[in-house]
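My questions all concern the structure below.
Apart from one protein chain that is not included, each protein chain of the complex appears where it belongs.
Moving on, here comes chain A:
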Amino acid sequence: SWISVPSTADILLHLGLSESVIAAACARVGQRVLHVDRRSYYAANWASFTFNGLLSWIDDNKVCTYFTLLFITPVNSFKQQDQEECAPLAEDQQILSSDGEPQGEEQLSGSAPTQAKKKKISYTKIVKEGRRFNIDLVSKLMYSRGLLVDLLIKSNVSRYAEFKNVSRILTYRQGKVEQVPCSRADVFGSKELTVVEKRMLMKFLTFCLDYEQHPEEYQDFTERSFWEFLQNNMLTENLQHFVLHSIAMVPRETHTEEGLRSTQHFLRSLGRYGNTPFLFPIYGLGEIPQCFCRMCAVFGGIYCLRHSVQCLVLDKESGRCKAVIDTCGQRISCSHFVVEDGYIREEQRKGVEHKHISRAVLITDGLLLQSESEQQISLVTVPPLEPGAPAVRLVELCSSTMTCMPGTYLVHLTCPSSGSAREDLQPVVSRLFTKPASAGEEGTPAVLWAVYFNMRDSTAADRSGYDLPGNVHVCSGPDAALGSDHSIRLAQEVFRQLAPHEEFCPPAPNPEDIVYDGDGGQGEGAGFSEAAQAEEGAAEEAEESKEKEASQESSPVEVGEMPDPPPAPLAEE
């Protein structure tokens, strides 16, 4: 039995990180939220896929069939021509049996990389174990003192997910991968630095921590680059590299103050949860929008996947959007409509030039830098390999993050596009990894599978860049930055417009704190009543639209229900 889409909503959104946060924030303060997406999965471009899910995502995006709609056109966020499937790099299954070993799948399942002779992991094996992968479309880390972590804590949404500390910060320098000393313990323990360098680095980092208090130190450099500032501070070449590329993570030409700010942001996040400034959610970054969706659902938000909006209905006099027509032709009245930039048709843009992000996802068979433990989550910064080339950011995930099968590592590469993803990232991949066939080189991990794709970075556009009604709000998709501050800030701004007098994501009550009335009524805790109402509303609608539904092919509609989820990690299985 289907529950139909409600015909009225306060807020109607498409899915994405900012949208999910807005949805949760609005539902929390009692707005009726309807969340629709034409896709079959949550989180839009922020989604995580199993290996097989990713394969079909690749397929879907290769063959793009989009409807031309009245107002809103879904635009493929990915440059089709740039997107290539390289799976597998070498001629598929052959590579895997090339060493003459019997291809016993059972044996391979225990293929621990610690074995003297590394067992190759076959493509079929990866496909078979595909459910163990959670491959994110965007690759980001969470700054321990970034807006996202603060919001997760403040809103109590953090209980829907579990996190791991990024264990190492690495960098590619002089042809090899090495560890970046960034915390006090790292600096103390570093074998690469001389004692004088240790002092210089600590001194500089201590200064950056509260650089605003010492304007005299950098005022001569406000118009000059951070790079010049570093050189002027008598930091050795070693240290300049570490600070610029791995701690501030900015290009050379960045202004001094911005460089200092980035350094400070990094340092302030250090030590809150561990020895690096970053957290990574277990099961992948795609968990984060889902956590907010869950919160939204708990407070009555309704979710409809594979369901999109055809056009907006505008009020002639005010020019405001008063309703939308969905893909089933149903009219849904709404007071606000939040949409991702990717859905906006070109005619509604005022010449906004979009940037792109180059991405690559690799499945590899070993760590980039060996260590005592096989389970490492590393951030690797690769400075431009040649002048003009982009700085590339690499995130290497191990199987304990539940994003890849044991014995493999999931490597995400990201940089702002200057060409196609392949042009941008292939040189880095070929420096750092080998092909599985040439297993001769010791210590260099081999790429078992790879995909390159480009993604639109729409963060440069602001409101004035669109010709849209005042109550239609545009959220940009993911940006190329390492943190998620942009999306959270954006969500906050949009929420201010939607509900100017309400608090943004106040803490949700803990399930154990909810006091039920003595008269035996259940589920009367804060927030649940609204959920119940919304569902009632949905049920009423069901009657009306029965006919329509029946005529359609079975498009499953997901409705946010579930009273309260267990606080355990969101397991996929």
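The rule is simple: a residue touches a chain if its C-beta (ideal position, glycine included) is under 8 Å from a C-beta of that chain, and two chains touch if they have at least 3 such contacts; residues count from 1.
Note that in this section contacts and distances are computed from a predicted model.
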Identify the UniProt protein name of the omitted chain, choosing among "Meiosis expressed gene 1 protein homolog", "Geranylgeranyl transferase type-2 subunit alpha", "Glutamyl-tRNA(Gln) amidotransferase subunit A like protein" or "Translation initiation factor eIF2B subunit delta".
"Geranylgeranyl transferase type-2 subunit alpha"
The listed residue (A:Gly189, A:Gly319, A:Gly443 or A:Pro507) that touches the chain absent from the view is A:Gly189
Consider the whole complex, including the chain that is not shown, and state which of A:Arg199, A:His214 or A:Lys350 touches that chain.
A:Arg199
Interface residues of chain A toward the undisplayed chain are 184-185, 187-189, 195-196, 198-200, 202-203, 275
